[in-house]
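So the structure is just underneath, and the comments pick up after that.
One protein chain omitted, others in place.
Per-chain residue numbering starts at 1, and chain names A, B and C are given in the order in which the chains are listed.
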Amino acid sequence: MDFDALFSGLDRHTLDGITRGSIYALVALGYTMVYGVMKLINFAHSEVFMVGTWAVLGVYTALGVSAGAGLAVVIGATLLALLAAMLASAGTALAVERIAYRPLRKKGAPPLIFLITGIGCSIVLVEIFGQVFKVFFGAPFGRVTVNIPSVLQTKELFTIPGLDLTITNTRVIIIVGAIVMMLALDTFVNKSRLGRGVRAVAQDPDTASLMGVNRERVIMLVFILGGAMAGVAALLYTIQYDITKFDIGFIIGLKAFTAAVLGGIGNLRGALVGGLLLGIAEVYASTIWSSEWANVTAFVVLVVILMFRPTGLLGESLGKARA
Amino acid sequence: MIRSSKTWQAVALTAVAGLALSACGTTDTDGGGGDASADECNFKIGVMGALSGANASIVLPSVDGAELALTQWENDECEVTLEKFDTEGDPAKATPVATQIAGDETFIGVIGGAFSGETRATKSIYNDAGVTMISQSATATDLTQEDPVEVFHRVVPYDDYQGAAIAKYLTDELGASQVFVVDNSEAYGEPLADRVEETLGDAMVQRDKTEVGQTDFAPTISKMESAEPDAVFYGGYIAEAAPLLKQMRDAGIDAPFIGGDGLYGADFGNAVGDAGEGAVVMCPCAPIEGDSTFAADYEAEFGAAPGAYAAEGYDVMSVFLAALDDGARTREDVEAFVDGYSGEGLSKTIAFDENGDVPQDAVSYWAYKNEGGTLVPEVEVAP
Amino acid sequence: MPDPSKSETVLDTTAADAPTTVAPDTSDHDALTIDVGPEGETLLEIDHVTLRFGGVVALNDVHFSIKRGEILGLIGPNGAGKTTCFNVMTGVYTPTSGEVRFSGKVISGTKPHKINQLGIARTFQNIRLFPEMSALENVMVGCDARHKTSVMGALFRAYRVRPAEHQLPQNPLRRSLAKVFGVSRHTMEERGGRIKSMELLKFVGIADRAHELSRNLPYGYQRRLEIARALATEPELLCLDEPAAGFNPAEKEDLMDLIRRIRDLGHTVLVIEHDMKLVLGVTDRIVVLEFGQKIAEGSPEEVARNPKVIAAYLGEPDDAA
Partner (left out) sequence: MSQILDAYRGLKLRDRMSGAPGWVRKVGMLLVIAFAFYLPFLNILPFAYIRTDLTSSGSDWASVLFLVVVYMIVAVGLNVVIGFAGLLDLGYVGFYALGAYSVALFGSPSSPVVEAIQNRFGLDETWAVPFVMCIPIAIVMALIAGVTLGAPTLRLRGDYLAIVTLGFGEIIRITARNLDNVTNGATGISGVPVPPGPEIDGRSFFNTIDAERWYWLALSILILIIFLAFRLEHSRVGRAWLAIREDEDAAAIMGVAAFKFKLWAFAIGASVGGIAGLLFGSKQQYVEPNAFMVNLSFLFVAMVVIGGSGNIYGVLLGAFLLTYLPERFREFQEWRPFAFGVALVVVMILRPQGLVPSRRRAREFEDRKVEAEEAAADA
């Protein structure tokens, strides 16, 4: 145990935790929105994220950009990759909804069944990239780790005086990007007409449908929004880690789901709080002990918090997102 | 009784059908192999390992290598087939496979297990049945040193040697005196890192453990920043090495990066990208050179350059085939032949000591440097 | 939480085929009589109970008591806090201040199932049966509240009891085995519970459909089944939450008779009801709540004359049917 290491660089570790947690939080949004409206854990959401990273790779490959391109090219390629990732992830999420959930909803199946089809979809998506595409298209698909060119190269932007904290451009993009996207989503859900529909269905589906809210459309909307957020997370992830692989979704998904529950599943701001808290807790634990205990710490934090706040830190409610 | 006449009809029909068909004969549950009588030479050799799943890329080249050896083998007397058994690297899936091979007398030898876990889980099965195993890639020390069985052999040195060789490379070749050692907490990476740590002694500055599946290494990076190492060793696999390298270089840590044979594979360069330029992979696998046509033959046969342990797979198969050439016709014969075997292999001089290990002096360690996405042999290191 | 849509469907699909009356049960039910303490003692005391939810005062200093052996009516307009009062008594809510005492013991804050074991059972305003269980099974769940067999007993059946002569099985082999080794407590309880449950179904008059799923029973049967299930837990105090809701006059007559017969078995009965006629006809004493406060208490005649009560009910003419 090395508490000195933690406290001597607390600012640095907190920043590391926030960076890690930002991506968790963005993915957690997808879990939380779907849960808020359908009271359903979308187990395939981790793969929605995974598909986004491949879309980024696809755009970079198609454009032929690589590290060291000019600023305009970098910005253009990154934005294009962002768009592609959001579209790919949202499309995947929507497909999952159509194939795996809608038929069950029509049959009025209980939540446990949705869980299994979700897991099934997750396996299918993983195998599509790990096996099916490999057979049909060959490399880069398959069960190997694939490098994504660092189009956006990490550069030191400035140093926070007094704290000796170096801020890089990627860090700024990840943290600011995540927070901006969350605020935008939060505003959308709270202010827009479509968002009101989402909240209405989340609060009381029956009344909402009496008031003329089309539940099916709201469900489609939350899958699209959640998927798009996962797409944003996918781009930020590739900027930070430079890789993708057919099975990267699993662990991120697990963490994001934990983060969503931690903050109060169904609560948008809860996803942010949960994600950041989880990221920070993991980095602290990895610093005090080592990364092999990070996951245990994450789950212990979850259990302890749920014991004192059985519905998560901010409580669950997409309907009352202002909590 | 009328009520259930339909049931009885069904039962009766089934019974009649069953009897009729059983009269026709029973299935050959020995897997379709012929009788292994003394004058007939018709045998099978099993290869067992992760042929599918995330780790298949470390195993498949060795299977191809074995296949190549079989194709190139010339023997009019004997018929040998190579049967491939997929275990996904999972010990639980490996035991039924091992029991199957053990129970089928036409199997005279097994190539594998490819990984240490499945080998640990199956070696007593093979031992009970007297099936000779020669592993192309299982390197855990305990397999031969702590808990040896009669039938287990391997053509790769175990982690202790490898750890020592890596430490030697770090100190002697790189002149490192402050090595930062990272492992992946798994059965492969951790013991190897332990050995490296042990051999390095004071030359190790700090040790950190990470997880398989981890992509964010920020805590490890900040530990590195304060430790200021002059070299970093990582015991683990490619999937984690790639983001670790990228984050190291992003953080401005330019110390040389050295990995164990878990990183050795054709996909290493593609996974690490630019950040991995100059990274070194240590492997107890000699580069194939000289007058051997192995690399060319392999490429002609399988359409790719020989990957990890391809030469070892070839060597293992060659040992078994040599046993048949020598007139071995039973499992006992094969075991006796293999125990006494000595010969030049592609990867090294193959022979086995009483524990089933290749003699230390026959082993060569090579450092491969990642240059432009391919692993180029840099230097041989004697442990 | 139960699925509200589910219980609604129960009402919808079954109300139509409800029979107008249920044949009154006249058979002897000695086996159902329960042992109780002396009649007339205070059984339950609501001692100045106040319950707040956030800023809303659901119950304000409510104070009344129930004597053993009586039938007490609890009436009041919608939202007066009657059901809340039940919920406090059965442990669903813990009062903000004040106490609930049962047989002299404070029970406020006790868990619902413990309160049931102490001897309070209830029915629900919006029927809450176990819809996928048969009528008999529903009642058996109630009987189980008095059973001692738990997991180990059910698994290994090692706890043997010696059955009485009439409880022995008919099969001669089993009979002699039971004589030598006794019968497991589990088996005795299962058998006893089954017999008692059937008896209770007869008592409330729905034994003819004992093996039907409760969700498929007609509405009137479901109401009676709830009563049978509650009685199965052998409560000293039985609380009925609007048992006559949705009943026609003939059914109400039957119900009044049933309530009296329940009292005759030794149970004390507390009835929440809107229907003044039913309440005045069957109860010994009445407590009136309005806006979470007690506004009157006394014999049916006194209450019927009480101007406050009249005012309260005139304010809600719909409910004073």
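Basically, a contact is a pair of C-beta atoms (placed from the backbone, for glycine too) under 8 Å apart; a residue touches a chain by one contact, two chains touch by 3 or more.
In this text the structure is predicted, and so the values were computed from the model without any measurement.
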Displayed chains that the missing one touches are A, B, C
The one residue from A:123, A:173, A:194 or A:220 touching the chain left out of view is A:123
Touching the hidden chain, out of A:3, A:137 or A:299, is A:299
Missing-chain contact among C:229, C:267 or C:294 belongs to C:229
Per the whole complex, from C:68, C:122, C:196 or C:223 the residue touching the absent chain is C:122
Of B:160, B:186 or B:274, the residue touching the omitted chain is B:186
Subunit C positions in touch with the non-displayed chain are 1-2, 5-6, 9, 90-92, 111-113, 115-117, 121-122, 124, 128-133, 137, 140-142, 144-147, 149-151, 154-155, 157, 186, 189-190, 193, 213, 215, 229-230, 233
Hidden partner sits against subunit A at residues 35, 39, 41, 99-100, 103-113, 115-117, 119-128, 130-132, 209, 215, 254, 257-258, 261, 265, 292-293, 295-296, 298-300, 302-303, 306-307, 310-311
In the full complex, subunit B touches the hidden chain through residues 4, 6-7, 10, 17-18, 21-22, 24-27, 29, 31-33, 44, 51-52, 56, 81, 83-86, 90-93, 95-100, 102-103, 117, 120-121, 124-125, 128-129, 140, 142, 146-147, 185-187, 190-191, 209
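Keep this in mind: only the chains that are shown with their structure count from here on.
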Among line, ring, star, complete and other, the chain touch graph is other
Between the Cα centroids of subunit A and subunit B the separation in whole angstrom comes to 36
In the complex, the residues of subunit A that touch subunit B are 5, 8-9, 12-13, 16-17, 19-20, 67, 139-140, 143-150, 154, 168, 170, 237, 240-243, 245, 247-248, 250-252, 283, 286-287, 290-292, 294-295
Within their complex, subunit B touches subunit A through residues 53-54, 56-57, 185, 208-211, 213-220, 222-223, 226, 238-239, 242-243, 246-247, 250, 267, 270-275
